[in-house]
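The complex appears here without one of its protein chains, the remainder shown in place.
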Amino acid sequence: MAVRRSTSRATRRTGPKPSAIGTDEPTWHTAITRIQPNEILIRGYPVDELMGRLSFAESIYLTLRGELPTPTIGKLFGAALVASIDHGVTPPSTIAARNVATTGARIRASVAAGVLGFGMYHGGDIESCMRFLQDCLARVREGATFRAAAEDAIRACIDAARRPPGFGHRIHTSDPRAARLLQMAHELELDGEHVQMVRTIDRVVAARPDAAERPWPINLDGAIAAVCGDMGFEPELGNALFLIARVPGLVAHANEERSRQQPMRQIDPRTAVYDGPPPRRLPETRK
Amino acid sequence: MAVRRSTSRATRRTGPKPSAIGTDEPTWHTAITRIQPNEILIRGYPVDELMGRLSFAESIYLTLRGELPTPTIGKLFGAALVASIDHGVTPPSTIAARNVATTGARIRASVAAGVLGFGMYHGGDIESCMRFLQDCLARVREGATFRAAAEDAIRACIDAARRPPGFGHRIHTSDPRAARLLQMAHELELDGEHVQMVRTIDRVVAARPDAAERPWPINLDGAIAAVCGDMGFEPELGNALFLIARVPGLVAHANEERSRQQPMRQIDPRTAVYDGPPPRRLPETRK
Amino acid sequence: MAVRRSTSRATRRTGPKPSAIGTDEPTWHTAITRIQPNEILIRGYPVDELMGRLSFAESIYLTLRGELPTPTIGKLFGAALVASIDHGVTPPSTIAARNVATTGARIRASVAAGVLGFGMYHGGDIESCMRFLQDCLARVREGATFRAAAEDAIRACIDAARRPPGFGHRIHTSDPRAARLLQMAHELELDGEHVQMVRTIDRVVAARPDAAERPWPINLDGAIAAVCGDMGFEPELGNALFLIARVPGLVAHANEERSRQQPMRQIDPRTAVYDGPPPRRLPETRK
Partner (left out) sequence: MAVRRSTSRATRRTGPKPSAIGTDEPTWHTAITRIQPNEILIRGYPVDELMGRLSFAESIYLTLRGELPTPTIGKLFGAALVASIDHGVTPPSTIAARNVATTGARIRASVAAGVLGFGMYHGGDIESCMRFLQDCLARVREGATFRAAAEDAIRACIDAARRPPGFGHRIHTSDPRAARLLQMAHELELDGEHVQMVRTIDRVVAARPDAAERPWPINLDGAIAAVCGDMGFEPELGNALFLIARVPGLVAHANEERSRQQPMRQIDPRTAVYDGPPPRRLPETRK
């Protein structure tokens, strides 16, 4: 995005610096949203023009990246958000949100606590996997084949006794969300070098001698890292995509805790029983 | 939503209570998401089936409400989320997020601080306005006309020297987001009694003698309260919709603060200058 | 505290308002701390003069109230803070902090989540009890005896089927912290009308016909409310005292979770086993 300096100086402070403390410039710049009376421009577009014309996912992409996504990128990006929307009461972030809710705190306090629980071991793999894929692709640019780069990277992980970022899951041995996201990338012809690399790594991982006992399937973080890498997202925003996507789930859990449970209860995540709708399929008209 | 008790007892704890402290039941229930190895059901639907078929906005609706929205409700709900995605550096919540970001903290810590800034005076009007509209509609059900109910409610506000919730704005005298959302509700034939009531109140407000000096236009909170009231949302979730919608904006600001500004700076929201893309329109193909 | 306007105008902004948005004054005021190069004055006192001369508790009192406590008030205030420092893994706020810690998040993120768990039902009783005692004392000022005011207040609670704030506990039937704090107030001759009222209420509560089956002992919140009421604290700061006092406990739990436990574990507060030092007494020299 070309960043232009505003020609208007209407908002520039012209008086003397009010204090000796701080060496900040008299003005500072932001390129996200322009606010004037009765006008809100998101990355230059009137927000009321976006309403009903861009999806929420496309608007998130615009807000974060500065430009509109193509329709296919918008669709794939939206699917990545939908994939992450909730994972039941198994993640500690959700249980943190519920522990705050049980004290009678507001939904927003519960959500903030949940967001703080997206630590290094939870939701943090998207950024790590994006860097991991970039390192592998840097090897390819130096002349290595995809296969050789993947094998070297996995060997390094095994030697260091650590799981490659974006692979393996506490619960799932084959993550249906990852499979679907990578399949969509393929169908939408958006599978670039990051997706190609994550698939190559997956084959190398599956060929390990102990793959049957210790499967390391591509997980959702790995699939999102690959498709967002191909979309050009910077790694640090990777974890933020998970955050954005999971907030609705945190809201649902905080609200359910408040409305269905006694206050000040002792919450054991392992004794939860699902009593929602039984398994069902989308109606034909939504497919 | 019909809530069924799971017939499976696989996850029920059968041993004795481990501690005398606490009188909690051995199991507890959640109706949001069922997790089993290699299967994630959101309100009964396999999440991988939703990906690419439901929009993110529709998936949020499903997660919060338990059932799919109709296509028109999904479209209007998405527009309400898009409308709230950012409001520049003017809100204190955004400045709170930037003050956390300038200390070198992670994006998630910035976002959590921003979410905590959705206090009573900021984002809190959706819930208040939903209750305000419900009170007016209760009067209608008792026999009052919409006009009389609106006039009584506004007179009570004026007598108590307080602004009606959902009306008035720090910056805008005519909020383009509110106008567009209510227009969409009309075009999609989703303008029920809450929308009708908010429009009636708007006319009463505009007829005040001092309306020119102190305009109280319908603001975005008021418009969202009306359309979400007609969709059947409970008031407490009203504020959570704003929270969900604004998180992407908080991420964008936290990320911009980290990438464009010096750490540990003193942030004055009034000296920000917008230097993003100039005003532009959506391409014809997106309209 | 007499609040004086600074005679120095060195830091006053004299230039024009930088923006049309917002109607804020060009300067604003704070009476807590004056910062100048190489000088930090807390409520007027050089902080380096306080170090080693005021206790941390006395400094907290000074920071919050604006004036030094007397030595006896400082001692009683410190005891109220010590009383609240930790309550094991039983409170949801502590479990929220541990759930954040288990994801690999930093101690400060865990503490923030814990602080958010000081909701209405947890730590929120100090403020409620201060208002409750003030209401009873207002009756006394209108001519009622302490006993009559207490009986009326308790009858109102029983009629409304709610526990009086500051009485009753999930775990304790006789809270040793409350007893000790009220005893100290007596020994230090700091038991004013709030303490007298809480004791009167306690006798009324104990005389209920069902007191044996449903004891409502004075809890720590009630005792702190009484002594802080007599010190002249405003009710809203009541809950903040609990917050200040409990933060060290949250730090200890977040740190223990990080150092003793596996990441991403499922935390059931009821299966915790204490394995710290066995019961012990202070050495004679510390008594």
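Every chain is named by a letter (A, B and C) in the order it is written, and numbering of its residues begins at 1.
Definition applied: a residue touches a chain if its C-beta (ideal position, glycine included) is under 8 Å from a C-beta of that chain, and two chains touch if they have at least 3 such contacts.
Computed from a predicted structure; not experimentally measured.
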Would you mind spotting which of B:Ile40, B:Leu54, B:Leu76 or B:Ala105 touches the chain that isn't drawn? B:Ala105
Among C:Glu142, C:Asp159 or C:Asp275, exactly one should touch the missing chain; which is it? C:Asp275
Option touching the unshown chain, where C:Arg34, C:Arg131, C:Arg163 or C:Arg208 are the choices: C:Arg34
May I ask you to list the residues on chain C that touch the chain which is not drawn? 1-6, 11-13, 21-22, 24, 26-35, 37-57, 59-60, 63-64, 66, 68, 75, 78-79, 81-83, 85-90, 107-109, 111-113, 115-116, 118, 171-177, 179-181, 184, 236-237, 239-240, 243-245, 247-249, 251-256, 258, 260-262, 265-267, 270-283, 286-287
Pick out the residues on chain B that sit against the missing chain. 10-16, 18-21, 35, 90, 92-93, 95-96, 99-106, 109-110, 112-113, 116-124, 170, 263-271
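Basically, only the chains that are shown with their structure count from here on.
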Would you identify the chain whose Cα-based centre sits farthest away from the centre of chain C? A
Would you kindly state whether over half or under half of the residue numbers at the chain A/chain B interface are used by both copies, giving same or different? same
Suppose each chain is reduced to the average of its Cα coordinates; what separation in Å results between chain B and chain C? 33
Counting only Cα atoms for the centres, state how far chain A is from chain C in Å. 39
Let me have the rounded angstrom distance from the C-alpha centre of chain A over to the C-alpha centre of chain B, please. 21
Residues touching two or more other chains, restricted to chain B: which are they? 21-22, 24, 90, 108-109, 112, 116, 171, 270-271
